[in-house]
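In this view, the complex is presented without one of its protein chains, the others remaining in place.
So, chain A:
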Amino acid sequence: MSTPTPQHPETGTARVKRGMAEQLKGGVIMDVVNAEQAKIAEDAGAVAVMALERVPADIRKDGGVARMSDPNMIEEIIGAVSIPVMAKSRIGHFVEAQVLQSLGVDYIDESEVLTPADEINHSDKWAFTTPFVCGATNLGEALRRIAEGAAMIRSKGEAGTGNVVEAVRHLRQIKNEIAKLRGFDNNELYAAAKELRAPYELVKEVAELGKLPVVLFSAGGVATPADAALMRQLGAEGVFVGSGIFKSGDPAKRAAAIVKATTFYDDPKIIADASRNLGEAMVGINCDTLPEAERYANRGW
(Lines give C-alpha, C1' and ligand atoms only; values in the text may rest on other atoms or scores of the structure.)
Protein backbone atom coordinates (compact mmCIF):
# COMPACT_ATOMS: atom_id res chain seq x y z
CA MET A 1 0.00 0.00 0.00
CA SER A 2 1.43 3.40 -0.94
CA THR A 3 1.73 6.05 1.73
CA PRO A 4 -1.21 8.40 1.37
CA THR A 5 -0.36 12.06 0.96
CA PRO A 6 -2.55 15.03 1.83
CA GLN A 7 -3.40 15.38 -1.85
CA HIS A 8 -4.44 11.73 -2.07
CA PRO A 9 -6.43 10.71 0.95
CA GLU A 10 -7.64 7.12 0.75
CA THR A 11 -11.34 6.51 1.33
CA GLY A 12 -13.07 3.16 1.77
CA THR A 13 -10.03 1.33 3.16
CA ALA A 14 -10.55 -1.73 5.36
CA ARG A 15 -9.23 0.27 8.31
CA VAL A 16 -11.68 3.11 7.75
CA LYS A 17 -14.60 0.67 7.29
CA ARG A 18 -13.76 -1.57 10.23
CA GLY A 19 -12.73 1.44 12.31
CA MET A 20 -16.21 2.91 11.91
CA ALA A 21 -17.69 -0.17 13.62
CA GLU A 22 -15.10 0.13 16.41
CA GLN A 23 -16.61 3.54 17.21
CA LEU A 24 -20.06 1.96 17.70
CA LYS A 25 -18.88 -0.47 20.37
CA GLY A 26 -20.70 -0.48 23.68
CA GLY A 27 -23.68 1.06 21.94
CA VAL A 28 -27.19 0.30 20.74
CA ILE A 29 -28.29 0.51 17.10
CA MET A 30 -32.05 0.91 16.77
CA ASP A 31 -34.47 0.10 13.94
CA VAL A 32 -36.57 3.12 12.97
CA VAL A 33 -39.19 3.56 10.25
CA ASN A 34 -39.47 7.36 10.12
CA ALA A 35 -37.78 10.63 11.14
CA GLU A 36 -39.81 10.91 14.35
CA GLN A 37 -38.66 7.49 15.58
CA ALA A 38 -35.08 8.31 14.54
CA LYS A 39 -35.15 11.39 16.78
CA ILE A 40 -36.54 9.36 19.69
CA ALA A 41 -33.69 6.87 19.20
CA GLU A 42 -31.06 9.63 19.08
CA ASP A 43 -32.55 11.30 22.18
CA ALA A 44 -32.35 7.96 24.00
CA GLY A 45 -28.62 7.66 23.27
CA ALA A 46 -28.55 5.29 20.25
CA VAL A 47 -25.13 5.20 18.56
CA ALA A 48 -26.79 4.73 15.16
CA VAL A 49 -30.17 4.04 13.61
CA MET A 50 -31.20 1.43 11.03
CA ALA A 51 -33.63 3.01 8.55
CA LEU A 52 -36.21 0.57 7.22
CA GLU A 53 -39.82 0.68 6.03
CA ARG A 54 -41.17 -1.97 8.35
CA VAL A 55 -39.63 -3.43 11.49
CA PRO A 56 -39.08 -7.21 11.29
CA ALA A 57 -42.18 -7.96 13.43
CA ASP A 58 -44.33 -6.26 10.76
CA ILE A 59 -42.46 -7.93 7.89
CA ARG A 60 -43.36 -11.24 9.54
CA LYS A 61 -47.00 -10.24 9.95
CA ASP A 62 -47.43 -8.77 6.45
CA GLY A 63 -45.59 -11.49 4.54
CA GLY A 64 -44.74 -10.92 0.85
CA VAL A 65 -41.39 -9.77 -0.51
CA ALA A 66 -39.43 -7.40 1.74
CA ARG A 67 -37.12 -5.01 -0.14
CA MET A 68 -34.84 -2.01 0.33
CA SER A 69 -36.67 1.04 1.74
CA ASP A 70 -37.84 4.09 -0.21
CA PRO A 71 -34.88 6.46 -0.78
CA ASN A 72 -37.05 9.41 0.31
CA MET A 73 -37.65 7.84 3.68
CA ILE A 74 -33.94 7.05 4.13
CA GLU A 75 -32.99 10.62 3.20
CA GLU A 76 -35.55 12.03 5.65
CA ILE A 77 -33.97 10.01 8.43
CA ILE A 78 -30.45 11.07 7.39
CA GLY A 79 -31.66 14.66 7.54
CA ALA A 80 -33.35 14.26 10.92
CA VAL A 81 -30.44 12.98 13.05
CA SER A 82 -26.73 13.67 13.51
CA ILE A 83 -25.79 10.07 14.40
CA PRO A 84 -24.84 7.46 11.75
CA VAL A 85 -27.64 5.99 9.62
CA MET A 86 -27.61 2.39 8.37
CA ALA A 87 -29.98 0.78 5.87
CA LYS A 88 -30.69 -2.75 4.63
CA SER A 89 -30.20 -4.32 1.23
CA ARG A 90 -31.39 -7.79 0.27
CA ILE A 91 -28.79 -10.56 0.30
CA GLY A 92 -27.01 -10.54 -3.06
CA HIS A 93 -28.87 -7.46 -4.30
CA PHE A 94 -25.80 -5.37 -5.06
CA VAL A 95 -27.84 -2.78 -6.94
CA GLU A 96 -29.87 -2.00 -3.82
CA ALA A 97 -26.49 -1.65 -2.08
CA GLN A 98 -25.27 0.70 -4.85
CA VAL A 99 -28.39 2.82 -4.33
CA LEU A 100 -27.86 2.93 -0.56
CA GLN A 101 -24.23 3.97 -1.07
CA SER A 102 -25.33 6.77 -3.41
CA LEU A 103 -27.78 8.01 -0.75
CA GLY A 104 -24.85 8.41 1.66
CA VAL A 105 -25.85 5.89 4.33
CA ASP A 106 -23.02 5.17 6.78
CA TYR A 107 -23.36 1.37 6.84
CA ILE A 108 -25.22 -1.18 4.70
CA ASP A 109 -26.77 -4.22 6.37
CA GLU A 110 -26.94 -7.07 3.83
CA SER A 111 -29.81 -8.56 5.74
CA GLU A 112 -31.66 -11.86 5.97
CA VAL A 113 -34.65 -9.90 7.31
CA LEU A 114 -35.33 -8.83 3.72
CA THR A 115 -36.18 -11.44 1.09
CA PRO A 116 -32.93 -12.74 -0.48
CA ALA A 117 -32.33 -11.70 -4.11
CA ASP A 118 -29.71 -14.39 -4.77
CA GLU A 119 -29.73 -17.84 -3.22
CA ILE A 120 -26.08 -18.60 -4.04
CA ASN A 121 -24.09 -15.37 -3.86
CA HIS A 122 -23.84 -12.54 -1.38
CA SER A 123 -22.80 -9.09 -2.66
CA ASP A 124 -19.09 -8.38 -3.25
CA LYS A 125 -18.66 -5.91 -0.43
CA TRP A 126 -15.06 -4.96 -1.32
CA ALA A 127 -16.51 -3.15 -4.34
CA PHE A 128 -18.08 -0.49 -2.10
CA THR A 129 -16.82 2.57 -0.23
CA THR A 130 -19.68 2.20 2.26
CA PRO A 131 -18.95 -0.51 4.84
CA PHE A 132 -21.22 -3.54 5.33
CA VAL A 133 -22.51 -5.42 8.35
CA CYS A 134 -23.72 -8.99 7.84
CA GLY A 135 -25.48 -11.56 9.99
CA ALA A 136 -23.98 -14.92 10.97
CA THR A 137 -25.11 -17.99 12.90
CA ASN A 138 -21.65 -19.52 13.28
CA LEU A 139 -17.95 -18.78 12.78
CA GLY A 140 -17.69 -20.18 9.24
CA GLU A 141 -20.54 -17.99 8.07
CA ALA A 142 -19.01 -14.92 9.77
CA LEU A 143 -15.65 -15.57 8.07
CA ARG A 144 -17.25 -16.09 4.65
CA ARG A 145 -18.92 -12.68 5.00
CA ILE A 146 -15.63 -11.09 6.11
CA ALA A 147 -13.92 -12.71 3.09
CA GLU A 148 -16.54 -11.00 0.91
CA GLY A 149 -15.66 -7.67 2.55
CA ALA A 150 -18.01 -7.33 5.54
CA ALA A 151 -16.51 -4.84 8.04
CA MET A 152 -18.77 -5.81 10.95
CA ILE A 153 -20.61 -8.99 11.97
CA ARG A 154 -23.80 -9.43 13.97
CA SER A 155 -25.50 -12.55 15.18
CA LYS A 156 -28.62 -13.23 13.12
CA GLY A 157 -30.80 -14.25 16.00
CA GLU A 158 -34.42 -14.50 14.91
CA ALA A 159 -35.53 -10.97 14.06
CA GLY A 160 -39.05 -9.80 14.85
CA THR A 161 -39.75 -12.43 17.49
CA GLY A 162 -38.79 -10.58 20.67
CA ASN A 163 -37.19 -13.88 21.66
CA VAL A 164 -33.48 -13.76 22.42
CA VAL A 165 -32.93 -17.54 22.29
CA GLU A 166 -31.53 -17.68 18.73
CA ALA A 167 -29.20 -14.70 19.27
CA VAL A 168 -27.81 -16.49 22.33
CA ARG A 169 -27.37 -19.69 20.32
CA HIS A 170 -25.52 -17.90 17.49
CA LEU A 171 -23.27 -15.84 19.73
CA ARG A 172 -22.33 -18.84 21.86
CA GLN A 173 -21.66 -20.83 18.71
CA ILE A 174 -19.31 -18.16 17.31
CA LYS A 175 -17.50 -17.68 20.64
CA ASN A 176 -17.13 -21.44 21.20
CA GLU A 177 -15.74 -22.01 17.72
CA ILE A 178 -13.22 -19.18 18.25
CA ALA A 179 -12.17 -20.67 21.60
CA LYS A 180 -11.70 -24.06 19.91
CA LEU A 181 -9.43 -22.53 17.23
CA ARG A 182 -7.27 -21.02 19.96
CA GLY A 183 -6.31 -24.51 21.04
CA PHE A 184 -5.33 -25.71 17.56
CA ASP A 185 -1.77 -25.98 16.31
CA ASN A 186 -0.75 -24.91 12.79
CA ASN A 187 -1.31 -28.37 11.32
CA GLU A 188 -4.88 -28.41 12.54
CA LEU A 189 -5.79 -24.97 11.21
CA TYR A 190 -5.85 -26.17 7.57
CA ALA A 191 -8.43 -28.81 8.36
CA ALA A 192 -10.33 -26.32 10.51
CA ALA A 193 -10.51 -23.92 7.56
CA LYS A 194 -11.87 -26.71 5.38
CA GLU A 195 -14.44 -27.65 7.98
CA LEU A 196 -15.47 -24.02 8.52
CA ARG A 197 -15.61 -23.49 4.73
CA ALA A 198 -13.64 -20.28 5.27
CA PRO A 199 -10.32 -18.94 3.93
CA TYR A 200 -7.28 -20.32 5.78
CA GLU A 201 -5.74 -16.85 6.26
CA LEU A 202 -8.82 -15.63 8.12
CA VAL A 203 -9.02 -18.78 10.23
CA LYS A 204 -5.37 -18.31 11.19
CA GLU A 205 -5.96 -14.65 12.03
CA VAL A 206 -8.89 -15.55 14.31
CA ALA A 207 -6.83 -18.28 16.01
CA GLU A 208 -4.11 -15.71 16.74
CA LEU A 209 -6.38 -12.83 17.80
CA GLY A 210 -8.82 -14.93 19.80
CA LYS A 211 -11.58 -12.83 18.28
CA LEU A 212 -13.00 -11.88 14.89
CA PRO A 213 -10.89 -9.34 12.97
CA VAL A 214 -14.00 -7.11 12.89
CA VAL A 215 -16.47 -5.92 15.52
CA LEU A 216 -19.11 -8.44 16.64
CA PHE A 217 -22.58 -7.22 17.66
CA SER A 218 -25.68 -9.12 18.64
CA ALA A 219 -29.00 -8.85 16.80
CA GLY A 220 -32.31 -10.61 16.52
CA GLY A 221 -34.73 -10.85 19.44
CA VAL A 222 -33.42 -8.35 22.01
CA ALA A 223 -36.47 -6.84 23.74
CA THR A 224 -35.42 -5.85 27.28
CA PRO A 225 -32.49 -4.17 29.07
CA ALA A 226 -31.58 -7.55 30.57
CA ASP A 227 -31.56 -9.12 27.07
CA ALA A 228 -29.06 -6.48 25.91
CA ALA A 229 -26.86 -7.00 28.98
CA LEU A 230 -27.03 -10.78 28.49
CA MET A 231 -25.72 -10.47 24.94
CA ARG A 232 -22.89 -8.24 26.12
CA GLN A 233 -21.93 -10.61 28.93
CA LEU A 234 -21.86 -13.38 26.33
CA GLY A 235 -19.30 -11.37 24.37
CA ALA A 236 -21.23 -9.12 21.98
CA GLU A 237 -19.53 -5.73 21.65
CA GLY A 238 -22.88 -3.95 21.23
CA VAL A 239 -26.48 -4.68 20.25
CA PHE A 240 -28.97 -4.06 17.48
CA VAL A 241 -32.55 -3.69 18.65
CA GLY A 242 -35.16 -4.07 15.95
CA SER A 243 -38.82 -4.44 16.75
CA GLY A 244 -38.14 -4.51 20.50
CA ILE A 245 -38.31 -0.74 20.97
CA PHE A 246 -41.00 0.66 18.71
CA LYS A 247 -43.30 -2.36 19.17
CA SER A 248 -43.31 -1.77 22.94
CA GLY A 249 -45.61 0.36 25.11
CA ASP A 250 -43.20 3.24 25.82
CA PRO A 251 -40.48 3.34 23.15
CA ALA A 252 -38.58 6.40 24.44
CA LYS A 253 -38.27 4.97 27.93
CA ARG A 254 -37.41 1.46 26.79
CA ALA A 255 -34.81 2.77 24.33
CA ALA A 256 -33.04 4.80 27.04
CA ALA A 257 -33.20 1.82 29.42
CA ILE A 258 -31.60 -0.54 26.88
CA VAL A 259 -28.81 2.01 26.28
CA LYS A 260 -28.08 2.17 30.03
CA ALA A 261 -28.08 -1.62 30.42
CA THR A 262 -25.75 -1.99 27.41
CA THR A 263 -23.13 0.30 28.99
CA PHE A 264 -23.45 -1.18 32.51
CA TYR A 265 -24.07 -4.74 31.30
CA ASP A 266 -22.16 -6.19 34.26
CA ASP A 267 -23.94 -4.18 36.99
CA PRO A 268 -27.22 -5.91 37.99
CA LYS A 269 -28.32 -2.94 40.15
CA ILE A 270 -28.22 -0.58 37.19
CA ILE A 271 -29.92 -3.16 34.95
CA ALA A 272 -32.63 -3.57 37.62
CA ASP A 273 -33.20 0.20 37.80
CA ALA A 274 -33.31 0.42 34.02
CA SER A 275 -35.90 -2.39 33.93
CA ARG A 276 -38.44 -0.69 36.23
CA ASN A 277 -41.84 0.46 34.92
CA LEU A 278 -41.05 0.15 31.23
CA GLY A 279 -44.64 -0.74 30.31
CA GLU A 280 -45.50 -3.49 27.86
CA ALA A 281 -42.63 -5.28 26.12
CA MET A 282 -43.30 -6.39 22.57
CA VAL A 283 -45.36 -9.56 22.36
CA GLY A 284 -42.91 -12.35 21.64
CA ILE A 285 -43.04 -15.38 19.39
CA ASN A 286 -41.75 -18.75 20.53
CA CYS A 287 -39.10 -19.78 18.03
CA ASP A 288 -39.83 -23.50 18.34
CA THR A 289 -43.33 -22.93 16.94
CA LEU A 290 -41.93 -21.00 13.99
CA PRO A 291 -42.13 -22.97 10.71
CA GLU A 292 -38.75 -23.53 8.98
CA ALA A 293 -39.80 -21.34 6.05
CA GLU A 294 -40.39 -18.40 8.39
CA ARG A 295 -36.96 -18.61 10.03
CA TYR A 296 -34.91 -15.69 8.70
CA ALA A 297 -31.69 -17.12 10.17
CA ASN A 298 -31.81 -19.86 7.51
CA ARG A 299 -31.40 -17.23 4.80
CA GLY A 300 -27.79 -16.68 3.69
CA TRP A 301 -25.14 -19.37 3.53
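To be clear about the criterion, a contact is a pair of C-beta atoms (placed from the backbone, for glycine too) under 8 Å apart; a residue touches a chain by one contact, two chains touch by 3 or more; residues count from 1.
Definition applied: contacts and distances are computed from a predicted model.
Asks: For the chain that is missing from this picture, which UniProt protein name fits: "NADH-quinone oxidoreductase subunit F", "ABC transporter ATP-binding protein", "Pyridoxal 5'-phosphate synthase subunit PdxT" or "Phosphonate C-P lyase system protein PhnK"?
Replies: The record for the missing subunit names the protein "Pyridoxal 5'-phosphate synthase subunit PdxT".
Asks: Can you tell me which of A:107, A:217, A:246 or A:296 touches the chain that was removed from the display?
Replies: Considering all chains, including the one not shown, the answer is A:107.
Asks: Which candidate, A:91, A:245, A:259 or A:297, sits in contact with the chain we can't see?
Replies: A:259
Asks: For chain A, which positions touch the chain that isn't shown here?
Replies: Output for chain A: 3-6, 8-13, 15-16, 19-20, 22-27, 42, 45-48, 82-84, 101, 104-107, 129-131, 256, 259-260, 263-264.
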